[in-house]
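With one protein chain held back, the other chains of the complex are shown just where they sit.
Right after this comes subunit A.
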Amino acid sequence: MALAPITGILRKRLIFDISAGLGLGLACSYAYWYGVHIPSVRKRDAFYAKLAQEKSQ
């Protein structure tokens, strides 16, 4: 029985793993940034905008 060629497998796997790992990581990072960070900043800014409005009245 002929063996499947075993050259270049590591390189291919490596490139796949690195790009998949970092890609997924980047996706999670951006999910955190837009899902947690940005909303909290928006909430804070809304609070201070409301405060400034109340003060000016």
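Rule of thumb we're sticking to: contacts are C-beta pairs under 8 Å (C-beta built on N, C-alpha and C of every residue); 3 or more make two chains touch, one makes a residue touch a chain; residues count from 1.
In the analysis below, contacts and distances are computed from a predicted model.
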Study note, to complete from the structure: Its UniProt record identifies the chain omitted here, from "Cytochrome c oxidase subunit 2", "Cytoplasmic tRNA 2-thiolation protein 1", "Trm112p-domain-containing protein" or "Non-structural maintenance of chromosomes element 1 homolog", as "Cytochrome c oxidase subunit 2"
Practice item. Spell out, residue by residue, where the missing chain touches subunit A. Key: 6, 10-11, 13-14, 17-18, 20-22, 24-26, 28-29, 32-33, 36-37, 40, 43-44, 48, 51
